[in-house]
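Every protein chain of the complex appears in place save one, which is left out.
And now, chain A:
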């Protein structure tokens, strides 16, 4: 690397010494000092990304915010905050918020605890590679594929109930996807089955970056087992935990695919999360204004939650 950089240096055209170029060519260079040129060049490189994000993300977002202030009649008129008051008086949206909260708690706590436990237990063990593979594999599957598999299990005629009946536990057999809040809880479990894998990987990486000396020092001081983990290992996994919680938080808030394939938010719109409600209102109930309001609220919640959390947890030093 260094040699190539060294070789390059002389050949780089300096701002004031362009050997062999005519004086007219150097005129613009004088008028635009290097700092300005760098800025222009930087802007040039950024432009495609900024344009893409602007056109594909910011403009649609602005349109959505705008649309949310108009009603859903055939000739749409200005409605102020009417679409937002649905959150107060529409029982479906109230239930949707309850479910979203359950999803957030479930998708943050379960992958964090399970991911950490599996990572710590398999780290260094002889069979750890195989164990890790098994845990991580579901993460490679798409949400819809996972949902189809879980549908075979959770359906009333599915594997879970058949297994219960085979063991004589008929009274425990039920319509897992039919009753609230049970259906939301089992879907959170299905989601955890898939997403715990990535938490395991992150924690394993975290564990491997912990300096051996700290563990050895703790052992010499007489700390072992649980105490060593709690006072020495865990504090050093803080950055990784921040990332795991942060991504889980966002994933929980935007959960859609699993729910859509398993229950379509039903029965009777009882298992919807905000992301599903947004789709239902916009495309099935043909209420684009209400759907836009749900989208705006969901975006605001995701942004505020992520910002508050990351601002508190990630200092500029990165620790």
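FYI, contacts are C-beta pairs under 8 Å (C-beta built on N, C-alpha and C of every residue); 3 or more make two chains touch, one makes a residue touch a chain; residues count from 1.
Everything below uses one rule, namely that contacts and distances are computed from a predicted model.
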item: Candidate names "Extracellular solute-binding protein", "NADH-quinone oxidoreductase subunit H", "Heme exporter protein C" or "Molybdopterin synthase catalytic subunit"; UniProt protein name, chain not shown; value: "Extracellular solute-binding protein"
item: Which residue of A:82, A:123, A:179 or A:257 touches the chain not shown here; value: A:179
item: Contact footprint on chain A, counting only the chain that is left out; value: 1, 4, 7-8, 11, 73-75, 155-157, 175, 177-180, 264, 266-270, 283-287
